[in-house]
Each structure stands twice: as structure tokens, then as C-alpha cells.
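Note that one protein chain is taken out, while the other chains of the complex remain in position.
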Amino acid sequence: MAAGPCIECDVAIVGAGFAGALIAKELNKDPKKPVEVVILEAGAPIPPNINDYMERFYTARFKVPESPYTPEVVDANDNLIDPSKVNAGRPTVLSLLPKGSFGDWTEPKKSYLIQKGPRPFASTYNRVAGGTQHWLGTCLRFVPADFRMKTKYPSVPQFVDWPIGYDDLNDWYGKAEWELGVSADVQEQAFLGIKFPDTYKYPMPKIPRSLVDAAVAQALRSLSKDDAAFLEMETSPTEIRVRNLPAARNSQPYKGRRACAGNTNCIPICPIQAKYDPTITLNEATETGHVRIFDRHVANEIVVGENGRISQINFIQYAPPRTNGCVKAKIYVIAANAIETPRLLLMSKHPDPKVNGVANSSDMVGRNLMDHPYYVAWGLTPTPVYPYRGPLITSGIGDLCDGPFRNKRGAFRVDIGNEGWNFVIGGDPNVTTLDFVNGMNATTLNDGSPRKALFGRELVEKLGDVFTRQFRIGFLVEQTPDLENRVTLSEIRDGLGLRRPEISYNLSDYTRQGIVAAHRMKNLLFSKMGVKDCTKEVEKNEPSRFEELIDDKIVALSYGGAGHIMGTCRMGSKKDNSVVNSDQQSWDHDNLYLVGSSTFPTGATANPTLTIAALALRAAEHIAKRV
Amino acid sequence: MTHSPHPDTNSIPHSEKEDEAVGGGFTRRGVLAGAAAATAAVSIGAIDTPANAQTPEEMIVFVQLSAALTGIAADKLAAPNFAAAVRNSDPVDIKRDYFAWVNQRHPALFRRLLQIARASQKPPSADPAKTIIDKVNAAPDTKYLARSIVLMWYLGAWYDPNHLQELERPNPPQPKFKVISSKAYTQGWVWRVAQAHPMGFSEMQFGYWARPPSLLRPDFIGN
Partner (left out) sequence: MHDLVPATPPNPAPPTDPSKLRLTLDLDPKKPVDAATRDSILNNIMETGIPCQETATGNGPEGSQKTQLEHRQRGFDFYSWLTFIALNSPADGRTRIDKSLPNTKTKWEDRANFKQLLDVMLLNGEEPEWDKKSPPPGCESEFKPESDMGIEMINESYDQPFKTGPLIDQQGSYALFDILMNKEMFDYIKQHKLYSKTEQQSEANSRLKVDFPAGVNFPKDGTPGHPGGIIIKVSWKILDSEAEKRRFHTVDAVISMPRHGPEKPPCLRKTLGLVGFHVMHKTETRLQWIWTSFEHVDNVPEQQEIKSRKLKRSYSFYNPACTTCPVNQTPPRPWEPKQSLGLKFHSPFKSQIVRMTPLTDDTKKMNKKFQEVVRGTVWENYMLLSTQWPSDFRCAGKQVSDRKPELAPNTDLEKEPDMNCAPAPTFLANSTLETYSQGDSPLASSSCMACHGNATSYQLAPRDAETPGPDGKPNFKFFNQTDFTFMLEKAR
């Protein structure tokens, strides 16, 4: 029940993240044709500076992606805060831990997402103005095959085609790259069918690659046909190319922001804002004078009126004193990420009582939840590669992202980590330092008997030797859209009394075989580099553990989340098996748009943000014609 | 109280007491040897401002103790390269925060560690650092507090000595620690041992990562 009249505007947007910010700004690019936009943001507003974010990060014991931002993840005693007490909560990687442990993934008092399994959904997101501002900055285009998975790989039943293709998005990709400020060189990025308009240039030259990148590139420079046969590419490569990773990270001054200074902290926050984040676009949008952001406003119901059109969106405003309210607009856009968007749709009533949730006549809302399961391995290089320097990732391997193998197993993209074992061992350099100061062996490096506990020069020599040779590799694996991987509503509530998202999640065999191939790739790379494999054995109680037969041996594998949440409101060409059309417009409600990676019918291997941005700009053009 | 310091408008700065770069030249005084923490030649200089509890002598001993235990040069722990390094020319001055932190939590045991460091200076030995380390390792209470101090310098975080003892036993709990402050995090020495910088705090230049790092010694950790 709303108190007082509704806020009125032309376009109402739920969610101040990438998609929401870009659409709000794009709608107002012509000062002579303003569009009144209201953005409802569940989380805290944009602060005048990042002092608090940085303080929170620097003093955090767990420097997880959520650590700088509100709401707080842990309390003063480093205990996880019960999500039922948080107004606009969100998941944290700290609640992906084994049953019975500190961050039990199945325990609703620890995990914001009610995880039904059988496997944990391992990705997280923010709920704060600026959305996924903890992102790495990677801005990859999808390759053309990614849009045509059903046509190209018909033996995989789960795949569908996108209703648009690479050619439809080519120009929009370019616009998005200039909007975010992407650093890359065109020649290097034209692989696997990716092409650019003739005179196209990225806004800034590429970020220089790291010494770690050079070591990997060197090792993969000359392979035998047998080495890479397992990949089942068109032809077995004799060289696997390491390419610079296009990123929304300044290599020059851009739009008044500084160039990268190698703070090695892109995730979770760049201390000098050399990395683009949506607060930049939100500020430009509000600067037009026609965009208003209402922070701490949680949309809790989409109200459908006559002719199936949305008539208003209700919200709860929780800055004390708590109030209820509503917003009325001509067009409504839900840009709340691929878990919160379906959650809102499912919390709202469709005029047809047989349909579960707004926009859901296809029953696809919440279904086909995808991530890029992230497989990591780590070790010590034979000679120093000097990690912990430069951006978190500067190069990767994308040439293996498509090929005939995709009829049988998921593709993978390779991330070359510049941050040593920081990410993989649970918080280096603390873990390794503790091992050698206190005679422990969490890293498996201190395995003598007795274990070494060092002081002084010996400690310096040991740590200097180990840290300069730490190396880690990561693989983003393609996941199939599976109907039973889905977001539904739990009976368990959050601090506002709203039903929390319930997640059912599993990895198909296709996806697991992609992880197996990644594992083999890791073995090839490590052997060519001479890396001593220090990847820890997967514990029996690790929630993401699974076993596969690889070369007649049972191997225990595990995965993490890449933070790429996709698929739950997928776009399609037919309304009976998709939620939105190729303009991201709902089939059911003609003034409702659902944007963001929830609309991706397949996830491929590229980080979604650039595609989200391109689609958002394209949707904005469509919306602008109708306002 | 008479004259203020009088910056000459026209003379090039130099002073036989100070470690100042003159024009393009390097300092005339050598950098204090790191491993040989017995830099007793340092005169006790400025009295520190009244707000602080420790005496200058205690601070010097603390730095010598820390240099021996951590393996980082004393003048790097104490200040950028001023000759009389412990005469407090360090704008960040994390050593003061650390002294206060340990002193507050384990005052008596801390004094014993300081005494070990003092005692290891006389008679002068070939390797005072080793003397300090051996003595500190001889008893569990000094050993674990010393480890806490090392971790503090390296990581800017505090691991309680009793907890460290607990962690060495079989089936240990998850390690617990507290980041002392944002300043302490940015002053961690482990990152310099790695010839890098704290994640989230780079004082280097665009593109530095494409080049091999500068020398571990003397650039990152002193001699």
C-alpha cells in the first residue's frame, strides 16, 4: 500500500548498475529531447569520495569482492551477518564454505541465497549504487559462434540461438567500448571471427602486458601436434596465442580520470578510478538534470494494469523512517542483475492466475541460470615471474573459445593471473608468510620435517624466492543453459520481509567436460612452463567438489564463480520459450524491458559486461523511440 | 628559543650530519647495514614529542630487534634514508604505532624482548641478528611474541602469540588475525620482499609491470 502519490516520470529503472546507468544516460544524450528518468536503487548512494570504501577494504580481514562496499558482510568480530537482518542483502563468497563451517553454504543464517543444490552457485553481486563496480574491467566481445550455438552445435540439446548475431551488435560493441573507455588494439582482438568496422579504433591503446604474460606466451610458442590434440580444435595448434585482454581500464587520461598505476586491486576496487565503474555514468546521467536516483529504495512489486501493461512499481524505502511508495512511468526497465530481476518478477502477480510471476508466460523466468564455473590451478615457476605487479589480469587466451569440440564439451577461456596466489590460496601473502614464520603448511610449500619457522635473513630469502615465483591460472568454462538451474522464491525472508532468492544449481556433463579439458590445458601449460604444480587437493567436504575419470585416473576437481550471472530472463525469437524479444522487451508486457545478462540465452566464455553494455545502449535506442 | 631555521635562499643544502642528496650526488654517509643491526653508532637524537610513551632509546632497540627478526634493514624500518635514521624523520612512522600496539598487549614480555636485543649488542658479535634470533627462540613465550612482531611488520596485521602457538598444533583452527589499520596495511614489508607493493596501494608508474622490478637490495628492503 503506497503512502502518498507515486513518483512520476517517463522511464522508471530498477537497479543502478551497468545497464541501468547506461540506459538512463543514453536516454538523455540530447539536451533538447530530455527524458525524465527515475532509478530505484536498493542499496546505498554514491558517496562523495571513496575514503570509506578504501578504509573498509584496507582493514578487511577477508578481502573478498564485497569487502569495500555496504552492506557489511561481517560484523566487528568477523562473524557473518545474518541475511535475515539485512534490508538489501546480497551473497558473499564467504558463505560458500563446507557444511557446518564458518560459512556453511546451506545455512540460511549465513548464506543470503537459499542454496538448494545439488551444487553451490558460486557467484556474488553487489547491491549499491554503481552495481557490479567490483568487476575486473574485462571488456571482451562474444565471438560470432557464441550467438549461434544451436545452429552450429545441434548435438547439444540445451543450446538455443540468440535472436541477434554478432553483426547486429558490432556497432553497439564499439559504442559501448567508447562509453566505458576500453584499452586494446584492434589487430590483436580480431580472432575467431571477431571483426571490426574498417576504420574502427579502440579509445585507448592496450595496457602493457606483464612479465607473467610473457612467460606463458613463451611456453606456448611451439607445441607438437600431440600436445594440443586433446583440445579437439579444427586443427591442433602448434602455437597458442596469448592476447592482451581488452579492459575498461585507462592506459591514458580518459574523461578526466587517471591512467592505471598498477594497484593490483581491480577487484574489488581501484583506488584511483582508472577502471571504469557505473558511478561514472550515473554521475553523468544525474548531471543532465533529468535523472533522479532514489537510493535505499527496494522495488518489491511490479503492478500490472490494463492490457497487460505495467501501471506502477511499488517499493520500500528503508532509510529511517521506513516508508512505502511507488513510481509511475510510461516505460519500465528492470536492470537488477540475473538473480534480483527474476526475484522481483516472481514476487509480482501476473494478470493470468496460471502464470507464475510478471513476464513469465513462458515459464522461463528464473530458469537457465548460468555462471562461468571458474577452475583454478597454481604453482611455482622455475624462475621469477614477479607477480603482484600490474592490473590483476592483463592477458588471456581466447583462441580456444570455439571449435568442433563444442559439440561435446564446454569451451574455456584462460585467465593469466598477475596476483600470485592471493586469490587461490585464500588470502596470500598472509597464508604463505604465516607458514614460514609459524612453522605451518597451509600452502604445501613448508613440507619438510620439521617444518621451517624462520626469522631474519633466512625468512627474507625464503619468502623472496617463493613470492616472486607464484603463478596462478584460471579458466572460465562455458555452462549450458539448463532448465533446472533456476532462481525461485524461498519462504525465508530478508530484513524487509521479502522472500529471498532460492537457487537450484548443477553442472551438466557438457560443462564438467569443459572443466576436464581446462584441467588438461593446465597440465600442458604447467609442463611447458616447468611450473611445479602446487594446487591443493580438493577436500572431501568442499561443496563444489566433483570427480571425473581423466586418463584412467579419478581426479577430484572443483570450481568457483566468475561473478557472471546470466540466463534467467532469456531473449528469444518466440514468446513460448523466452522472456524478452531481441530488443529486451517483455513478450507479455509491452512497456516492460528486462536488461542485463539475465537476457543472455547462452553464456559462452567471454565476460558479460561489454555485451550487457552494448545491449543496454541498443535497448535505450528502442526505448527512446517510444517515450 | 631564538631563531627559526633559516633556509638560505642561495646556498645549496648540505650538512655534515644529514643524509641529504646534494645536487646530483649521493649521500656521503653509508646506509646502515641491515643484517648487522648493531648500529650503535647512531646517537640518540631528537626527543620524541611528549605524547608518546616510549623513550628514544627504547625505540632504537625496538627497531634493532625488528630488523634482526624481520631481515629488513633497520634504516628502512625506521625512516627513509636519513642518516640518523631513528631520529624520527619518518612521515608515516609506523614503528610508533607498532611499538604502542605490542606494548599495550604484552608489556612485560615485550620488555624482555627489548632486553634481549640490548644484550645482544654487547659484547659485539659477528652476527648480532643471529644472537637475537637464537635467544628469542630459546623460550616459547619470547618465540611466539617475536613471531607476532614479525607478522606485524610483514603484513600490518596482528596474530596473537597464543593463537600462533595454537596454530602449530595438529588440527589447528582457522588462522585469525586483525588488520591493525589501513596505514599498517599499506606499510607491510612482505610486499617489498616480493619486489611489489601492497595490493590496493601502488606508488609506482603506469607500465611498471611490463619491466622487471628494481633490485630487492637496496631498493626494496635496504641492504
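All chains are identified by letter, namely A and B, in their written order; residue positions are counted from 1 within each chain.
Assume contacts are C-beta pairs under 8 Å (C-beta built on N, C-alpha and C of every residue); 3 or more make two chains touch, one makes a residue touch a chain.
As the structure is a prediction and not an experimental result, all values here were calculated from the model.
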The one residue from B:G71, B:P128 or B:P213 touching the chain left out of view is B:P213
Of B:T70, B:S120 or B:S182, the residue in touch with the unshown chain = B:S182
Against the hidden chain, chain B presents residues 1-13, 15, 17-27, 45-49, 80-82, 84, 87-92, 182-183, 186, 191-192, 195-197, 200-201, 203-208, 210-211, 213-214, 219-220
Please identify, in ascending order, the residues of chain A that touch the omitted chain?
-> 48-55, 58, 205, 208-209, 214, 252-253, 256-259, 261, 263, 271-274, 283, 286-289
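In this section, only the chains that are shown with their structure count from here on.
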Quick one: which bits of chain A touch chain B in the complex? Just the residue numbers, please.
-> 54-55, 57-61, 63, 78, 102, 208-211, 251, 259-265, 269, 271, 386-391, 394, 418-420, 422, 429-431, 433-434, 437-440, 442, 453, 455-461, 463-464, 467-468
The chain B residues in contact with chain A across the complex are 35, 68-72, 129-130, 133, 136-137, 146-147, 150-151, 154-155, 157, 159, 164, 167-168, 172, 174-179, 181-182, 185-186, 188, 190-191, 193-197, 199-202, 204-210, 212-213, 216, 221
